[in-house]
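Showing just some of the chains, left in place.
Letters are used for the chains, namely A and B, taken in the order the chains are written, and counting of residues starts over at 1 for each.
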Amino acid sequence: MKEHLDAETVREWGRRYSNWGRWGQDDHRGTLNFITPARILEACALPRRGLVISCALPFDDKGPQTGLAGRHNPIHTMLADGGDALAGAQDFLPGGFRYADDSVTMPLQCGTQWNSLAHVFYDGKMYNDRDLCLVTSSGALANSIDRIKDGVVGRGVLLDMPRYLKLPWLDDGTRIRPEDLDACAEAFGVTVESGDIVLVRTGRMTRCLEQKSWAGYCGGGAPGLSVTCAGWIYTREVAAVATDTWGLEVIPNETPDCFQPLHMIALRNTGLLFGKIFQLDALANACAEDGNYAFLFTAPPLPITGAVGSPINPLAIK
Amino acid sequence: MKEHLDAETVREWGRRYSNWGRWGQDDHRGTLNFITPARILEACALPRRGLVISCALPFDDKGPQTGLAGRHNPIHTMLADGGDALAGAQDFLPGGFRYADDSVTMPLQCGTQWNSLAHVFYDGKMYNDRDLCLVTSSGALANSIDRIKDGVVGRGVLLDMPRYLKLPWLDDGTRIRPEDLDACAEAFGVTVESGDIVLVRTGRMTRCLEQKSWAGYCGGGAPGLSVTCAGWIYTREVAAVATDTWGLEVIPNETPDCFQPLHMIALRNTGLLFGKIFQLDALANACAEDGNYAFLFTAPPLPITGAVGSPINPLAIK
């Protein structure tokens, strides 16, 4: 990286690593296009153990949110429950049938999540040359999460940085550069290929869970991808990147001139699917156990019409 | 089925088709236990086309809910959007970074969904001899949806009843009996095996979409599984059953003595995972196209702590 990454350089990188128009003007899927039918079939051939591992953090009021940007933890309420049955409120149902129903109020970015390609913009535009005027109080008319409802399925690759570095977790501010990703991949006998879904474990969440505190997790210091990964992501034709952090990128960002510069380049220009707040500890243990860092991966978003993200329960199948 | 299915007979069938204790007193997964690692590996070997098909209805205010039982369609609101960027509300973010965030308020049973094993009870108990007192305003302390977060992955089988019967859709009140399921399966060259996730298309949703009206869909008349399928489900060791209807069972129910008697038996006693409001039209077309009615199927629930259901985006991978 050059000495100082200014706002103009970020734009220059954006143009350099742009996929606008690559899959046509009607495209809303971005780098998910790299996951071809052939790649899906290869991914399906990976499992050896018949083991399924969730990469989702529980969605509840003990989640990581502390109010930043209006994001709060999920609010779960009951519409009907066992107490109602006891109180006789369901006696109108014949034969003793009784039931429970429930509801949730949750920001779509409050926990384990995909960002849609309408999540980030600059200079008035989002992915594929679309105007930000398309994203209003009524939702996103383009690049919304429901545009990728027939996904996300492909080959997942875990890059377990702290295990590679023999650390419990990476410190806040630790930059993960392309060469770090490559070295980690090589150490674990895996290579990142076109259409891969790359899961980068930093240990940031591990630390929160061990210390029983989410303080600083949302928006505070964090290890994460260096903005220099923009070229690596583009060239490798990565389909998606996800981490166990709030914002995927290293915080503090590598430049004071731009907030989340990798988002600016990779989400808006490259059309990359960003995953956040993934819980990768169980998967990391399973990979260490069997020595296999590639797996079938599936993480379908809820197709909420016009949404700019979705809570997900990502599954690794080994 | 005997002439009259009274409330006691439903209980008798419940005892007959019970899996309580089968996987231990600590089990919260029920028939998902039939999906063994071996079955998962077999399912992964099924895809031939590398094609992924969503079975979710869009989650939005045009959904099927009309207020029954307090269920409403999803309410999607924006926490930040392109308009804010235009208005200068995000100018504090350096480098021109702008973003959108959003939130949803939705009953967990409002659209394409899994019911957890805490969704239905009678005589004070739910699956695996657990007291309904465990399901209160604070959520379910047992049998909740987050207990199956490492799922659902397995072999899916589509039983496309209207296509088999050469009808656009089954009429309301049409009972689908075990022999109907078997005949349909045989006609399409597939057999239902232990651990399968059985998707039964009735065309009820097709009709609503064609007629552009959800009137009657929620709680009104519907084709659906006969209560006599309880034995078939139990014996075949089916892992899950889902339909394109509101309630899976035929409505009107086959007896006035019990509401949703198949739920009473199969959900509470057998521990079966019920799926509802699945959008199976695209999948049906794809199966008809390639003649292959078995596929890899994945439908991870959101692990909302203590929830009695979850919206899902089920994916069939062919």
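The rule is short, and it goes like this: a contact is a pair of C-beta atoms (placed from the backbone, for glycine too) under 8 Å apart; a residue touches a chain by one contact, two chains touch by 3 or more.
Values in this document were obtained by computation on a predicted structure and should not be read as measured data.
A.B. asks: Once every copy is counted, not just the 2 shown, what does the total come to?
C.D. replies: 4
Keep in mind that, in the parts below, only the chains that are shown with their structure count from here on.
A.B. asks: How many angstrom lie between the centres of subunit A and subunit B, each centre taken as the mean Cα position?
C.D. replies: From the centre of subunit A to the centre of subunit B is 26 Å.
A.B. asks: Can you check the complex and tell me which residues of subunit B touch subunit A?
C.D. replies: 7, 10, 36-41, 44-54, 56, 58-60, 62, 69-71, 74, 76-83, 85-86, 93-109, 118-124, 126, 131-140, 146, 149-151, 153, 255-261, 263-264, 296, 298-309, 311-315, 317
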